[in-house]
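Accompanying notes for the structure given below.
Every protein chain except one is present and positioned as in the full complex.
Order of writing sets the chain letters: A and B. Residues in each chain are counted from 1.
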Amino acid sequence: MLHRHFSRKGRRLLALAALGVGLLVAGCGPQYVVLHPVGPVGRQELSLMEFAAIAMAAVILIVFVLFGTAVVRFRDYKGNKNPYRPDFHDHRLLETLWIIVPAVILAIIAVPTVKTTYALAKLPAHTDPVTIDVTSLDWKWLFQYPNQKVATVNYAVIPTGKPVLFELTADSPMNTFWVPQLGGMEYTMPGRVLPLWLQANKAGVYWGHSGQFSGVGFEKMFFHVKAVTPTAFQRWASHTHATAAPMTMADYHRLLHFTVVGKQTYASYPKDTFPSVTHGFSLSGGMYLLVRNNPNRG
Amino acid sequence: MPSFVPYLIHTLFPPDTRQPTELGADFMILVSGAGIFFYLQHFKKWKWLWTEWLTTVDHKKIAVLYLVSAVAMLFRGGVDALMLRTNLALPNIQPIGAVEYNEVFTTHGTIMIFFMAMPFIFALFNAVVPLMIGSRDVAFPRLNAVSFWLFAFGALLLNISFVIGGSPNAGWTGYPPLTEIAFNPGPGESYYFMSLLIAGIGTTITGINFLVTIIRMRAPGMTLMRMPMFIWTTLCTAALIIFAFPPLTVALGLSLLDRTFGSSFFTLAHGGMPMMYVNLFWLFGHPEVYIVVLPAFGVFSEVVSTFSGKRLFGYTAMALSTVAIMFLAYGTWVHHFFTMGAGPSVNAFFGLSTMLIAIPTGIKIFNWIFTMWGGRIRMTVAMLYQLAFIPTFVIGGATGIMLAVIPADYQFHNSYFLVAHFHNVLIGGTLFGLMSGLYYWWPKMFGYKLNERQGTWAFWCFAIGFWVTFTPQYLLGLEGMTRRMYTYPLGFGWHELNVISTIGAFIMGAGFLILVYNIYYSLRFQDKDLTGDPWDGRTLEWALPSPVPEYNFARIPVVNDLDAFWVMKQQGVTLASSLRAEDVRELELPRNSGMPFILGLGFFIGGFGMVFEWWPIAIFGGLIVVGSLVFSAFDYNDRKHMPAEVIRQTEAGLGRLQA
Partner (left out) sequence: MSTPVVGESQHQIPLEFANEEESLKITGFWMFLMTDMIIFASLFAVFAVYRSRVAAGPTPDQLFHLGPVILETLLLLTSSFTIGMAVYYMRKDNLAAVYGWFIATIVLGAGFVITEVHDFVTYVHLGATWHVSGFLSGFFVLVGTHGSHVTFGIMWALTLLFQLRRRGLTDITRRKLFTFSLYWHFLDIVWVFIFTFVYLYGKF
C-alpha cells in the first residue's frame, strides 16, 4: 500500500516535472527552433531531450545539495562545531549507493534512447514517402526529385503530413543536412549516400543550414524547406517540370565548385548527377545498398 | 635568379598573410624576438641559456620549460578565442573576414588541445611525478628532453604558419576531403599535419617514459595501492597516450601522403574514403579527451585531500574507476559521429558505452564531495578551483549524457550546444584542474607561493567568465546556430546571446591578465617558502625542500602507507629530521645533452621543408635527425657523478642534515 502510494506520488512528481519543462520549453521564444518541432521526428527527439534533461536535473540536484552542504558545514573557520573526522574515508554502503543510483538513472535513459534510435532509423510502415536526393556542393544545396524529375538549388518543396526520404550525398567536402524544426541532422559525404527521413505536419517555410564546416563559403550554406499541402506539392512539381528550364551537364559543372548562388529551379536534370560521378569514384556496397534497395524509388 | 626573390616572397608571404592582424603578429614577433635577443646579448646570457635550459635533462627544469610554453600557448589560444568571439558578437560585423576566421578557429582548437593542455599536463607530470613516487628522476631523462623539444618545435611550426605561408583552416579535427590538396592548396594544412606529427612523436615518448617510471621506479614500500591518486591518473594517462597516439600518427601521416605525394586515401576520386580518417582521428580523439582530463582528476584528488585535512575518500574505488575510465575510453569514439550513418545498432552500442563512462566519473565526484565531508576545508586558490570544478563538471557531464542520447544528438550535433558542452568539460575539468595544480605545486617548483589574493581575483574572473560565455552557447544550440560560422545574418534571434557570450569571453581574458600579473608580482615580491611544505601536504614531494635539489632525494624514503609524508609527520620522523651524514652516498645523475635540442631542430627544419615541398631543406633536416640519433648511439658519456660531499653540503645548507 505504502509502496503503491509512493510510486503514484513519484509518477505525479515526474508528470509535474515534465509539465514544468514543457512550460519552460513553450515559454522560450520561436527562435528556439529545436524546441518547436513541426513533425514527428523532431518531436520524438525533443521529448527524449526533455526526458534526459529531467533525469539529469535530478542528478544535478542531488550532487549540488551534497556538495553545498559539505562546503558550508566543513569550512575551516574558528568555532566550527561540526565534527572533524579525518578517519572517515571509507563507507561501503555509500559507495555502493553511488554506483547503483547513477546506473539506474542511466538505464532509465538508455531504454527509450535505444528504442527511439531504432524507431527513427526506418521509415514508418504503410506510408508512401516522397524521395528527394540531396547533394551538398561548394557552397550550395542541390535537391533532385527522382520521381517528379525536377531539381532545385538552395530550397526544397515538400508535402505536409507525409514522410520525406532525403538521400544525402556530397560532391564536395563533408557537410551536414539540418532543418532544426523538422528533426536532427545527418552528414553528406562524398562516395556515400545516407538516408534521413523527416516530416512536416504543418505548412510553412523552415530554414536549414549545414553543421559541418566546409570551407570559406560555409556560412552561406543556408537553405529553405517549404512545406505545402500534397496537392499544392503535386501542382508545384508538374508546373515546374512543364515551365522551368532543364539543367544541363554544363549547368551542373557550373554549380559544382567554389561559388555561392541564390535559389534556382530546374525542370529536369541530367543522369549521373546523383550520386555524382564527377570525381570518378565508384560506389559499392555498404550504406549505399540501404538506399538503393528502397522500393519507393522511381 | 632575379625571379627567385618574388617567388620566395609570394610563397612565404601570400596575400592572406598580409592582413592587418598578421602584420600585427609579425610586428609582435619581431619586437619580442629582438627584445629577447638584446636581453640575452646585453646580460651575456647565451651560455646560461644553453647550459641551464636548452641542454637540460633534469625533469624539474623540463617542467618549467613545459609550463612557460603552455602559458604562452594559453595566451595565443586565448587571443584567438577573443578574436572569434568579437567577430560573432553582432550579426554581420566582420572585424576579421571569413578567411582569417577559419584560420583562427582552427588554430584556437589545435593550440588549446595539443599545445596548451598537453604541455601543461606534462609540466605537472615532470614537476611532481618522480618526487611523489620517491625517485631521483624519470626512467629516461634524455628522452624526456627529446619529448619536450619535439613538442616545442612542433608548436613553433604551427605557430609560424600564421605569418609565414598561411595557417591551417579546416578545423582542429582536419577532416578530409576539405584538407585535401584539391580543396586546400596552400601550405596551411601541411603545417597542421606536420606539426602535430612532430609533437605527437614527443608525446608518445612522454607516455612511454612515465609509464616505465611509475611501473619500475617507485620507492621501496610504495605498492600500487599506496600510490597517490595523481600517480594513478598519470599511469592511466600514459597508457592512454601509448595506445591513442599511434592511430593519430597514422591518420596524419596518410593525410600528408595524400597532400604531398599523391596517394589516394581520403580523396574524392580513386576509391578514397574520407570517413576512414574520421574513424582513425576519433580512435585517438576520444582517448585524448581522457588524456587531458584524467590528470586534472588526479590534481583534484590531491588538492581536495590536502585542503580538507583528510585522506582521500574511497581510495580503492577512485583507483579502480580511473582504470575503468581508461578502458572505457577506447569504446566510445563513434559518439563523435552518430550522424554519419553507422546504423542504429552501432550507434546504440556506442551510446550505451558513453553513458557507462558516467558511472566511474560519478564515483569520483561523490568521493571528492565525501573527502570534504567531515574535513576542514581551507579556501586556498587551488581549492577554489576544485570547488568550482565540481558543479561545473557535473553540468558538463549531464549535458554529455544528453548528447549520448542518440536521437537527441541528431539535433545537438555540431551546434553550439556541442560547443558549449565540450568547453564545459575542457575548461571546467581540464583547465580548472591545471590551474589548481599550478597554484598547488608552484611553491614546490619555484620555492615561493603565488599571491593568493590576486589568485582569487583571477579565479573569479575565470569561473564567472566561463559561465557567462557558455550558458548562452547552450541556448544558441537550441536556436539552431551551428559551429564555425564566421558571421550570421540578422533575423534568427541569435545576436542577444552572442553578445553576452562575447562579454563572458572578455571576462575570462581579464582573468588571464590577472594570472600573468600574479605570476610577475609573486616572482618579485613573494617571500621564499623555507619549509618545503607550505600547504601541510600529504605526499612525498612535500617532504623535500623547495625548490628541489637536482638529485631530489638525498636518501630514498621507505613508504609504509598511503599519504606517506602525512604518516611521517604524524610519527615525527621526516626525511629532514632523520638524514645523517653516513646515509648520503655518491650519486650518478644524467649529464646534460644538446642532442635533444638539435634533434628537435632537425625535425623542425625537415618539417618546414616538407610543408613547402622544398626537398633540399627537408632532406637537410632529415640528415640532422639521423645525425643526432647516430651521435646518441655512440655517446656513452651520458652520466655524471655527484660526490657525497656535495650532497651533504647542500643538505646541511638547507638545515636538513643531522649531526
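In the analysis below, a residue touches a chain if its C-beta (ideal position, glycine included) is under 8 Å from a C-beta of that chain, and two chains touch if they have at least 3 such contacts.
Computed from a prediction, not measured in an experiment: that's the story for all the values here.
Novice: Give the residue, chosen from B:Pro228, B:Pro247 or B:Pro557, that touches the chain omitted from the document.
Specialist: With B:Pro228, B:Pro247 or B:Pro557 as choices, the missing chain is touched by B:Pro247.
Novice: Out of B:Thr21, B:Ser264, B:Thr456 or B:Thr574, point to the residue that touches the absent chain in the complete complex.
Specialist: Only one of B:Thr21, B:Ser264, B:Thr456 or B:Thr574 touches the chain omitted from view, namely B:Ser264.
Novice: Which one touches the absent chain: B:Asn126, B:Thr173 or B:Asn209?
Specialist: Looking across B:Asn126, B:Thr173 or B:Asn209, the contact with the absent chain belongs to B:Asn209.
Novice: In the whole complex, what residues of chain B lie against the chain that is missing from view?
Specialist: Within chain B, the residues that touch the unshown chain are 139-140, 143, 204, 207-209, 211-212, 215-217, 242-243, 245-247, 249-250, 254, 257, 261-265, 269-273, 276, 280, 283, 630, 633-634, 636.
The working rule: only the chains that are shown with their structure count from here on.
Novice: As a quick test, compute the distance in whole Å between the mean CA positions of chain A and chain B.
Specialist: 34
Novice: Any idea which chain A residues touch chain B in the complex?
Specialist: Interface residues on the chain A side: 28-29, 31-35, 42, 44-46, 48-49, 52-53, 56-57, 59-60, 63-64, 66-67, 70-71, 74-76, 80, 82-91, 94-95, 98-99, 102-103, 106, 109-110, 113-114, 116-118, 120-121, 138, 171-174, 176, 178, 180, 183-187, 189-192, 194-195, 207, 209-219, 222, 279-282, 287.
Novice: Flag every residue of chain B that touches chain A in the complex, lowest number first.
Specialist: It is residues 98-99, 102, 169-171, 175-178, 183, 267-275, 308-315, 317, 337, 339-341, 343-344, 347-348, 351-352, 355-356, 358-359, 362-363, 365-367, 369-379, 387, 390-391, 394-395, 398-399, 401-402, 404-411, 413-415, 475, 477-480, 482-489, 492-494 of chain B that touch chain A.
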